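One chain of protein is taken out of this complex; the other chains stay put.
Showing subunit A:
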Amino acid sequence: MAFFKGNTIRAGVLLSFCLVGAAGAAEVNLYTTREPGLIRPLLDAYTAKSGVTVNTVFVEKGLAERVAAEGARSSADLLMTVDIGNLIDLVDRDLAQPVRSPALEAAVPAPLRDAGGRWFALSMRARVLYADKGLADLKAATYESLADPQWKGKVCLRSGQHPYNTALIAAFLVRHGAEKTESWLRGLKANLARKAAGGDRDVARDIAADLCEVGLGNSYYVGLMRSGRGGPDQKKWGEAIKVVLPTFEGGGTHVNVSGAVVAKAAPNRDEAVKLLEYLVSDEAQALYARTDYEYPVKAGAAIDPLLADLGTLTIDTTPLAEIARNRKAASLLVDKVGFDN
C-alpha cells in the first residue's frame, strides 16, 4: 500500500509538472536536429553576449512533424537542421516564414540561402575522400572514379540511405542523369569491402584496420578525429588516413550545409532573427570553424588549421535546391541497386 501513497505524492508532482513556464525575460526557443554538443558553445556565447536565454530541444527524426502538430501554438522560434534536403523540407511543409535582414543577406552568399529568405545555411561540410596513407597520388580524385573496377573490394561507405550520401547521389543525378548515376552506383556497390553501414568515422577506422583503402566521409570528422577530441583511438584513425578533396569531373567538391529557418508560428520572431544574425556574425562563424571544424558560410571567416590542411575547397556549382529536389529519386535509386543489401 505504501506504493500507492507514494503515487499520490507523485500525482501532485505531475500536476505541477504540467504548468507551462510563464514567459519572463527575453528568450528564444530552438528546435534542432543538430546534436546539442555541437551548438552548445555557440548558444552559450550568444547568451553571454545578449542576455537572451536560448531554450533548446534536440529532436532527431520527426522535427517537422512535431512542429506541424503543434501548429499555431507551437513554441518553436528557430528550427535548425543539417542536410539541405531536410532544410528545404521545412519550407515545403510550410513551417518556415520569410525573413528580410540586411545582415543575413550580406553575410550568407546567395547560393547558400533562399531568395525568399525562408532558409539560410549557417555552415558547410564537404564530402571528402578518406584514403590509405600508402596510396599513391590521389590529387585528381573524382567521385566518378570511385566506381572504377580498380577499387574492387577496397571501398568503405556508410549507408546509401544516409542523408549525407543521398545528397551526394542527388548531386550526381543532377549532373549526369538517372542512367549514368545508376551504373555509377552499381559500380560503387560492386567495389564495397563491407556492408554500407556504420558512420563516417568507421570509414577511417576500417581503412586504419586495412579492411579497405578508400571511402567517403564528411570533412569535419577529420578535424574531430585528428584533434583528439573524440579520444585517443579516434586520433589514431584520423592520422592513419590521408584526406583528399575529390571533385565531380569538370566540377567541384560536393558540399552540404547545416542551416535554419524561422518557424512560421514563432512566438519570439524578432529574437529568432537576432539569433540567426548572430550565428552568421564573424564571432559565431569562427566558432563554427573552431569547435565543429566546419566551413563557415561567411566569406573571409577564418577556418581551422586542421581543415585548411585539406587544401583549397572548390565548391561544386550544382544549386542546393536542385540537390534537395532530387534526393527522393536518389533514395529510390539506392533501393533499386540494392546498395545497402
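By definition in this document, contacts are C-beta pairs under 8 Å (C-beta built on N, C-alpha and C of every residue); 3 or more make two chains touch, one makes a residue touch a chain; residues count from 1.
By our rule, contacts and distances are computed from a predicted model.
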| item | value |
| --- | --- |
| Chain left out of the displayed complex - its UniProt protein name, from "Imidazolonepropionase", "Proteasome subunit beta", "Iron(III) transport system permease protein" or "Hydrogenase" | "Iron(III) transport system permease protein" |
| Touching residue (missing chain; options A:Ala26, A:Ala140, A:Ala197 or A:Ala302) | A:Ala197 |
| From A:Asn55, A:Thr142 or A:Ser281, residue that would touch the chain that is not displayed | A:Asn55 |
| Residue among A:Arg66, A:Lys235, A:Arg269 or A:Arg290 touching the omitted chain | A:Arg66 |
| Option touching the unshown chain, where A:Trp119, A:Trp184 or A:Tyr221 are the choices | A:Tyr221 |
| Residues belonging to subunit A that touch the chain removed from view | 1, 3, 6-7, 10-11, 13-15, 17-20, 29, 35-38, 55-62, 65-66, 68-71, 73, 75, 85, 89, 92-93, 159, 161, 163, 166, 194-202, 205, 208-211, 221, 224, 229-231, 233-234, 236-237, 327-328, 331-332, 335-336, 338, 340-341 |
